[in-house]
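One structure coming up, written as structure tokens, with questions to follow.
One chain of protein is taken out of this complex; the other chains stay put.
The letters A, B, C and D name the chains in turn, as written, and every chain counts its residues from 1.
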Amino acid sequence: MKCTSIPGIGIIVQWKEGVKMYFIIQDGMIEEVEESEWKKSEDAIGIFTVEEWKKQLELNNNHYFNQQHDSVHFCKLECHAEYLYGTLCILDKVNLKKSTGFAFYIQEGRIIFIDDTGFVSASVENIAKIRKRREYSMERFLYDFLLLLIENDLQHLITLEREISKIEEEVLIRKSENFNGRMSIIKKEIARLYRYYSQLSDVGEGLTENENDYFAKNDITTFKVFTDRVTRLRSEALVLREYAMQVQDVYQSEISIRQNDVMKVLTIVTTIFLPLTLIVGWYGMNFKYMPELKWEYGYPVVILLCITVVMIGIWIFKNKKFW
Amino acid sequence: MKCTSIPGIGIIVQWKEGVKMYFIIQDGMIEEVEESEWKKSEDAIGIFTVEEWKKQLELNNNHYFNQQHDSVHFCKLECHAEYLYGTLCILDKVNLKKSTGFAFYIQEGRIIFIDDTGFVSASVENIAKIRKRREYSMERFLYDFLLLLIENDLQHLITLEREISKIEEEVLIRKSENFNGRMSIIKKEIARLYRYYSQLSDVGEGLTENENDYFAKNDITTFKVFTDRVTRLRSEALVLREYAMQVQDVYQSEISIRQNDVMKVLTIVTTIFLPLTLIVGWYGMNFKYMPELKWEYGYPVVILLCITVVMIGIWIFKNKKFW
Amino acid sequence: MKCTSIPGIGIIVQWKEGVKMYFIIQDGMIEEVEESEWKKSEDAIGIFTVEEWKKQLELNNNHYFNQQHDSVHFCKLECHAEYLYGTLCILDKVNLKKSTGFAFYIQEGRIIFIDDTGFVSASVENIAKIRKRREYSMERFLYDFLLLLIENDLQHLITLEREISKIEEEVLIRKSENFNGRMSIIKKEIARLYRYYSQLSDVGEGLTENENDYFAKNDITTFKVFTDRVTRLRSEALVLREYAMQVQDVYQSEISIRQNDVMKVLTIVTTIFLPLTLIVGWYGMNFKYMPELKWEYGYPVVILLCITVVMIGIWIFKNKKFW
Amino acid sequence: MKCTSIPGIGIIVQWKEGVKMYFIIQDGMIEEVEESEWKKSEDAIGIFTVEEWKKQLELNNNHYFNQQHDSVHFCKLECHAEYLYGTLCILDKVNLKKSTGFAFYIQEGRIIFIDDTGFVSASVENIAKIRKRREYSMERFLYDFLLLLIENDLQHLITLEREISKIEEEVLIRKSENFNGRMSIIKKEIARLYRYYSQLSDVGEGLTENENDYFAKNDITTFKVFTDRVTRLRSEALVLREYAMQVQDVYQSEISIRQNDVMKVLTIVTTIFLPLTLIVGWYGMNFKYMPELKWEYGYPVVILLCITVVMIGIWIFKNKKFW
Partner (left out) sequence: MKCTSIPGIGIIVQWKEGVKMYFIIQDGMIEEVEESEWKKSEDAIGIFTVEEWKKQLELNNNHYFNQQHDSVHFCKLECHAEYLYGTLCILDKVNLKKSTGFAFYIQEGRIIFIDDTGFVSASVENIAKIRKRREYSMERFLYDFLLLLIENDLQHLITLEREISKIEEEVLIRKSENFNGRMSIIKKEIARLYRYYSQLSDVGEGLTENENDYFAKNDITTFKVFTDRVTRLRSEALVLREYAMQVQDVYQSEISIRQNDVMKVLTIVTTIFLPLTLIVGWYGMNFKYMPELKWEYGYPVVILLCITVVMIGIWIFKNKKFW
């Protein structure tokens, strides 16, 4: 026995590892059945591990279902002559780097999942629990299954937007810490989501096209609803990306403004002290014939001169809007 | 009793909170009627709160209209098998952060709003007041209702353009204050509008497509007019975004120019005073055998030397176009 | 009587203000006629002021032609059930801020302009003067009229390109004055034109689509020629925008290069004078026991030391390619 | 007699200036014929100067072929009701600023060039020399003619790519001279080519559409091959543009890095010399009661102090990775 928490649902379900599972859809219900019954039923759902599926193919000497199931990098749907073949990735919204995936074959009235992660079994059992309408069908099941992949995603996007918004406020009051590091993580997550939704919407469109006529025309509409939802999520991801780029621009701008401020301080300090240093250096010269040095009021006059220089400096900088 | 000011109209209308409202369209008029009459009429408009609608569904043991009505984040239209389901957000152009929304179901000759905000009741009553042509229909009503969502928007966009233009002028005469903060608000508002119009135009296109044939072919043309108007508004939002980005570039450019100016001041001051400081330091040295110090004209010659150095410095900087 | 110079033609035509004008197209001619004849003719062109049109509608108790004619912000064409309704803006290429506009209704064989500016009357009379082919039609008239809106535009775009090119050359020889201010005006003009052509091409496409079948199929081809011309102008505007952005980048780059040059001057001056200042300060110290000060060759050796320091400094900077 | 080198071929051909030329396509050959034969032949090619063409139109009192032939700015193809009208520009790949153009009319089985440059006569004679297949047709001739316009263009693009690549390498080893000036020329040439290919592909598409059914369906495929070739060239131009923008970014980045280096030198020099200058200034003070000055080991201790300060400075900068 093993446990999986379903990303996108948050429910933990137990399931039997490494054991084939057979379901059929009947009278608005998804029921687990024996292999023998499953084989002769319509609207049948099967779940195999990669290992089991290889055994099955060897037993039946079947070379049609010969796609690679090992490494899943995309959500995709390929329309082959004999079947639809697809893979799906599940984004883990907590651990951003992890992602798991599985493959599936669809034929008329039959869908077979090749899944080592346990996500599919848990999801199917979970969908089975929810009450259905009478005319529940394979297409409705697929729709419910696909919806699981994007459940809570809008909330996730809103969380990301809030994070960017918070960083933007910090930048605008010039209190941002480790800006590039934090934005880099957010931007990668947005790119990951954008890619995910792009691929999912391709899958949705592939199902809607229904080239092999595996799906009933009436129920195709559900795939369109799914596709539109994913497309809206992708639009939101794009909006977020624009927002992130805009905040990056503001940050870059603020760095330049801050540099200008530092430069002004340097220039003011230099411009005020260099003339003074010249004056005091001047009367440090050792010429024998320098009348000022012996003049009684020389020292007070130099003091006044220095004060005047400082005043003029400050006046000029104030005038030129240096601060 | 409760009051709502309708964004987009600016009229305050009273309406009965938490009470179902039933309207029918008859002879070019929108009339409020009793539930019994409403149920058997064609071209019927119903307004419910989320609470009331849930009760209705339970009473009728109906599981078809089972969409989530709680949180409205998009303007969207979903074409389900049994009905069109949509949600609409109303942008508040005064309080940029606030936005309210409601849901609606459309079937042939019947539209039901699920609205807790009171916007719909007020709007419908308002539309009812305006004189109609004889052949007024559900499609015409929907068109009038959708137009309310974008009324005054062009004016709002023109206001935004003027604000950007004002900021640009300030930047060009180098008198901008809190540029990044102000532009940030404007850019967000533009993004918000762009997103709003994109979604509204998707809704308009969905109505124009008329997949379930709920709408009369003749009146579909009104939805196309609405879609085109929204699309033009979206184009304007895009133009504004381009403009804002352009002003941001000019600002960045002006910061660099200003920094160049500060650097030039620093360089000029340093280049003029360092040689002078060296000269006066030179004659501050305490060597026993320094003939100049005892020379009668040493001091006047040094004064002339210093003046020459300053003149050369100024001449060089003038020549190199430093100011 | 009043005068208008027609933008796009450059011809000044007198016309009667506030007076309805009626034209019909007959035997390859556009002739002014009386209202009575106009009303029963096919291929009729009418020109009204906003005021007169309102009166007309009230007289006929007509509520169909109820569009707003007051403020024209777009070039647009709306395909309503009963008529085509459109507005057109005329860009004034001399006074960039001014633009005037008018509205029009099209029905089968009838076009009505609602125009307070006098542009339409002047243009129609102008078109009437040019010799026509025998089979002159409403579609040919519309085509001639639309062409007026973009006459000389290519020349205007070429002028803009030359201005940008001139600014670019100034930037490359580092002699640009008020770059941001000048480019800002050009960029706004390009954006204005791009928007204008985008909208005009939408109008052209709307006419080409001919949804209400108001236009003869044979003559639709002229609208397509117009649309393609406008689209080419829009492409040119896009090319100009790209060019302007490229020049902006070059300018930004030149600012950075100039700043590098200023920094290098500062660094060289500082690096050469600070060591010298240290040396002369060193022998300004008042220690009792400083043998060098009493040494006969102390002073000449310090002079040699300073020259050596300067030489090394210059050698290092030459070596590091500082200038 | 006059000579023209055909851009895109590199062959110099003599031709009779200001003289009409008449060709017909017959039995897989292009033959020059007399006007009388030309007029009654199918698949006829005529070449006129602008002047001659005007005379022709006046002679025949013909007002259909009334397009402007004077100034050619675009490659374009307009599908008028009575004929196809187009203009073509020939890019001169050696002299980037020069470009020449000509106009043409196409009707069923007849093409008329209006050309003052001599390019067309030379090209047609050149095409005539090459051996043809038996079923040579007007469409095949047009295809051969259009191919001349893009011959050697791929080579030209590869040359441009190599130039950019060379500039990039110079930038990366920090030895670029007049970067902005050189890149500016390359970017303009790329934009010019991109525009040229965009327009040519529009022409190709216009021919492929074959709206007036002037061309045989079988031979339309050649226009599609031409269009695809031009589209590929346009893609290459876009790739080059991206590359140029990338190199510009690298250059900008290198300027910043270099500035950082200059700033570090300034900071190190200042930070090391200012404390030393303070120390030697300190013992230049003239206080009566300064015990150190009279101390026997004062001077050596100050020397040690200065050495220590320098060492600490160097150690800090090494530690902070300043060089």
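Simple rule for what comes next: a contact is a pair of C-beta atoms (placed from the backbone, for glycine too) under 8 Å apart; a residue touches a chain by one contact, two chains touch by 3 or more.
Predicted model only: the values in this text are computed from it and were never measured.
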| item | value |
| --- | --- |
| Contacting the left-out chain in the complete assembly, out of D:E82, D:D249 or D:E296 | D:D249 |
| Hidden-chain contact residue, picked from the options A:I158, A:L266 or A:L304 | A:L266 |
| Per the touch definition above, residue among A:M29, A:A216, A:V280 or A:I312 touching the missing chain | A:V280 |
| Positions on chain D where the hidden chain makes contact | 131, 133, 154, 158, 168, 172, 218-219, 221-222, 224-225, 228-229, 232, 235, 239, 242-243, 246, 249-250, 252-254, 256-257, 259-260, 263-264, 266-267, 270-271, 274-275, 277-278, 281-282, 284-290, 322 |
| Chain A residues touching the omitted chain (full complex) | 63-64, 73-74, 76, 78-81, 179-181, 184, 187-188, 191, 195, 198-199, 211, 248, 251-252, 255-256, 258-259, 262-263, 265-266, 269-270, 273-274, 276-277, 280-281, 283-286, 290, 292-294, 296, 298-299, 302 |
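Definition applied: only the chains that are shown with their structure count from here on.
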| item | value |
| --- | --- |
| Chains touching both chain C and chain D, listed by label | none |
| Chain A to chain C, fewest steps along touching chains | 2 |
| Self-contact between copies chain B and chain C, residue sets same or different by half | different |
| Degree value of the rotation bringing chain A onto chain D, based on Cα positions, nearest 5 | 145 |
| Chain B-chain D separation of Cα centroids, rounded to whole Å | 39 |
| Between chain A and chain B, centroid-to-centroid distance (C-alpha), Å | 24 |
| Residue numbers of chain D (touch at least two other chains) | 284 |
| Category of the chain touch graph - line, ring, star, complete, other | line |
| Chain pairs in mutual contact under the definition given at the outset | A-B, B-C, C-D |
